[in-house]
Each structure stands twice: as C-alpha cells, then as structure tokens.
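Note that one protein chain is taken out, while the other chains of the complex remain in position.
Then we have chain A:
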Amino acid sequence: MGSRASTLLRDEEIEEIKKETGFSHSQITRLYSRFTSLDKGENGTLSREDFQRIPELAINPLGDRIINAFFPEGEDQVNFRGFMRTLAHFRPIEDNEKSKDQNGPEPLNSRSNKLHFAFRLYDLDKDDKISRDELLQVLRMMVGVNISDEQLGSIADRTIQEADQDGDSAISFAEFVKLRC
C-alpha cells in the first residue's frame, strides 16, 4: 500500500513530470498516492468509473465534462502522466514564473492554457467555436430543471450577443479571452 506507491514511481519519472508540469517533488508523490488510491483496478490507469466514484465529483453539475477533459481523444483510460498533465493546468501561477523567458514552451499552467481548458469544456465538437447549442447544453447542465427552455435560450442569446464580435453567432477562443480581460 504505502510502500508500494513510493517504489513504483522512479526518480527519473518524477524529474520528467516535474519539468513538464512544474509540480514539486512532494506534490508529485502525494498525487501519485492519490492516483493509486483512485485506481481500484490496480492496473496503473484510471477509467471514467474511477472518477465517478468520488461522491463530491459525482454531484458536481459539470462532473462528466471535467472527467472527459482527462481522457485524450477516443480513449477510455488515462495513465499517471496524462493525469498530471491535466492537473497541471490548475497549478497557481507563481511570481517567479511570470518573468521567465518567452523562448521555452509555454508552461501548462499559463493563463492562456487555463482559459483554453475552460473553453474546451464548452466546445464539445472541438471546432474552436462555442455555438448556441453547445452553450445551451452547458447551461442546462449547470441549472438542471429549475429554469425554463425559453429563459435559458434568452440567456444564451444575450451572452453570445455580448461576446460575438465577428458576427458569426458563435464565440471563438479569441472572443472568449477578450471577455475575461
């Protein structure tokens, strides 16, 4: 149990993950314990059911979308590297990182990547646009049955109106980012 977790993750792997995601050594070992405790099948990967077993996640209205974000296109299992890569988006931006050089690859937790993560939660078909339907879907997930279709429709229309600048009745990533500035 405990000793198994720390022996299966080799030091070189920890270094690689550290470089890719920016998490510290102890954070990585901690998250590896968490990964193994979620992995009930003990095969080194997590499936969607493993995530859904977390009650507080199952009651989150956007739970399913968030779980989907961990799985790459068309796959049903995520390994520890993929797990960490997705979690890395949520690491707070530290002060010493803001002034890093612009030549290296963009860190996973940059502002732009964080916004991209949220954008992908809306944009199901991955066409880089949030259409009215996609927005309605997410809205419906967040409010459940408590708001009527017409009211929800008008909320969606108003939001798109405010955000849309090139007149295509959809929100592109650039327009999404502008909203948050």
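Heads up, the rule we're going with is that a residue touches a chain if its C-beta (ideal position, glycine included) is under 8 Å from a C-beta of that chain, and two chains touch if they have at least 3 such contacts; residues count from 1.
Methods note: contacts and distances are computed from a predicted model.
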Choices "3-hydroxyisobutyryl-CoA hydrolase", "Glycerol-3-phosphate acyltransferase 4 isoform X2", "Elongator complex protein 4" or "Vacuolar protein sorting-associated protein 51 homolog" - which one is the UniProt name of the chain not shown: "Glycerol-3-phosphate acyltransferase 4 isoform X2"
From A:S33, A:S47, A:N79 or A:S110, residue that would touch the chain that is not displayed: A:S33
Residue of A:S24, A:N43 or A:Q165 in touch with the missing chain, whole complex considered: A:S24
Touching residues (missing chain, whole complex) on chain A: 1-3, 5-6, 24-27, 29-31, 33-34, 37-38, 51-63, 66, 87, 90, 92, 117-118, 121-122, 130, 138-139, 142-147, 151, 155, 158-159, 163, 171, 176, 179-181
